[in-house]
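Just dropping this structure here.
Excluded from the complex is one protein chain; the other protein chains are retained at their positions.
What follows is chain A.
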Amino acid sequence: MLSMMKALAYYLRGSRMMLAFVLVFVFCCSVEAIAVWMHFNVPWFAELGVVVGVYDGVPSLMVWGSSFVAGSFLAMAHAIFMAAITSELFKRGYVKNLIQAKGGRATLALSLVAWCVLSASVATLMGVAVTELGTRLAGCAPALPSLADFLQWFIQVTLCVSAYSVLTVMAVLLTKSEVAGMVIAISLGAGGVENILRLLLANIPGLAPALRDCLDGYLAADLSMLGSGAICDPFSYVQSIATIAVATALCVAVAKKRSFA
């Protein structure tokens, strides 16, 4: 599996999609810092009231969260990225060249899942670094969190974002379609699917409360909390890891059964 991950890393390194994702992501993370700078240095912009609650000592978790986690930005962007790179392997038929690796299709699926988690963590760290640096350069000195808080926040964001991305990769393996992958990435990442399912469950008469409410406080709710700079309760780990585990099993099952020709 390590060989496959190396191969996928090599593919990403040379891929223009990777460059595009990084550029767009860094720019979007910088928007908040740019707005903060303008708030302090451009009077008419400050009067617009676009930037609120920015002051020395504001919690960094809040700044980071509002910069790239809130509004499902990171979740959607990352899911779209994984949909694009996975579907590219099928669109060009390059997947034919990868299934002779040791472990074949299962290894390919597991490597894509591993890359979901790895790239989500790198994206989160990159967002933190860009936002923190930009905000400080803009003239604001947020209060850094403790290491424990930072780790909890970072891991929870990574797991939630990864869960959506692994589900997206599973959808692309199932459909082999870039368009389907993009639609599912956006629907999942923005929380749309969860909202629809919650609505459906709420309107099924006689459904047990445990089932009816099972999606309350699910990934979208967790991301919303993390986007406001708060840390979710420990159950967030359980549901995101469980989602990743189930989605991984589905990825492997789909990869083993699908025609790759």
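Here, a contact is a pair of C-beta atoms (placed from the backbone, for glycine too) under 8 Å apart; a residue touches a chain by one contact, two chains touch by 3 or more; residues count from 1.
What we mean here is this: contacts and distances are computed from a predicted model.
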In UniProt, out of "ABC transporter domain-containing protein", "C-deglycosylation enzyme beta subunit", "ABC-type sugar transport system, permease component" or "ATP-binding cassette domain-containing protein", the chain dropped from the view is recorded as "ABC transporter domain-containing protein"
Give the residue, chosen from A:L98, A:M225 or A:L250, that touches the chain omitted from the document. A:L98
Residues of chain A in contact with the chain not shown: 3-4, 6-7, 10-11, 14-17, 88-89, 92-102, 104-105, 256-257, 259-261
